[in-house]
Structures are given as C-alpha cells and as structure tokens.
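Every protein chain except one is present and positioned as in the full complex.
Right after this comes chain A.
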Amino acid sequence: MISLTSPVETRAHHWSAGLKLGLLSLVTFGLFFVDSVVFHGLFLLFVVVLYALPGALFFKHGWKHLKILWPFVLLVLVWHLIADELQLGLTIVFRMVSAVGLATLVTMTTRLSDMIDVVHWLTRPLQRLGFNPRALELAIALVIRMTPVLVSKGQSLALSWRARSNRRSGWRIILPFTVLALDDADHVAEALKARGGLINQERK
C-alpha cells in the first residue's frame, strides 16, 4: 500500500519524527493566539516557501493534498465578504491553510516506520497499565494487509452484481461485503491462535 510520504527525499526526512510532530503541535496551537492578518499572511507565505524549497515535483504533490481545502476557503471568503469583515475572513483562511499545510508537510516528510516508532514511544507509559504493544503492532499490520484484500473482494462483488443486473447495486452490496469481512476476521483469528497467538509473544 502506498503511503502519502513524498517521493522526493528532502532534508526533513532525516529529522526526528517526534521533533517534527512536537513542533507541529506547538506552532498550530500558537497560531490560534495571533489575530493579525499580516502575520498570518506572512506565515502562509513561509509555508509556501517550505513547499517550494525541495523543488517542483514536491510542490506539485503538496498542492494535490491541499487543494481539497478550496470549498472551505471559498465559503469563508464569501461569508465574510457578505458580513463586510474581509480582514477577519482572510485571517481565518490564512490560518486554516497554514495549519493544514504544515501538518501535511510533516506527513510528506516522515516515513511510516518513523511514525510507528513515535507511536511506540507514546504508548510506552501505557505498557505499565497492561497495554500490549504487540497487539497494536499486529493490528496495524493486519489493517495494512487486509485493506487491499477487502477492496479487491468488494470489486469482485460489484462485478458479479453487474453481471446479473442492469441496476446499480447501491447499499445492498454492503451486506455480503460485511459478511465477507466478518468471515475473514474469523479466519484470521483462528490462524493467529493456531500459530501460538499473542500469549506466546508475551512470554518471550
């Protein structure tokens, strides 16, 4: 499965994922305490420069993630034009795009494995309360493995529906789809148990 990490290797790929996530939280939190439209405009410009630094391909990828924001940008701007408070509208839009932009930047420059290491570190205090980190790792791996399996099963279901009917399947197809997923879950549970299960992992 493809992750949203950027294809272009940047210098930020080598920075610690925990540091990037910590900075992101701090900066985003801080953005809500500033009301100056000039500040937010300049900050957005700074974010755009960050996207431009690694080159055109990186910039294009970033743009693809951020353009889903345009309906909200339009909505806020029209709303505040009507209310005659354009300055406030611009502040909100700049802040929103900067916050989402920075977060997307962290996603684009951090590998999945580095992110999972951060999750490990974050859940360490929970281990004392009886949380089993192996269970979480196993669950993550299962979702990554089983999502494409379910997608392909869903596609064959839709195909067999189309072979038998000229009407759209609509929501009805979700029933056999869910039953397939439940059966898969039973098989996976049995397979895990047959291989010693999680209790065995804990003893190691």
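Quick notes on this structure:
We take it that a contact is a pair of C-beta atoms (placed from the backbone, for glycine too) under 8 Å apart; a residue touches a chain by one contact, two chains touch by 3 or more; residues count from 1.
Throughout what follows, contacts and distances are computed from a predicted model.
According to UniProt, the chain absent from the figure is "Biotin transporter", selected among "Na+/H+ antiporter subunit D", "Ferredoxin", "Multiple sugar transport system permease protein" or "Biotin transporter". Contact with the undisplayed chain is limited, among A:8, A:48 or A:173, to A:173. Seen from chain A, the chain kept out of the figure touches residues 1-5, 24, 28, 32, 65-66, 68-69, 72, 75-76, 79, 88, 92, 96, 99-104, 106-108, 110, 112, 115-116, 119, 135, 138-140, 142-144, 146-147, 149-151, 154-155, 158, 168-171, 173-175, 177-179, 181-186, 188-190, 192-193, 197-199.
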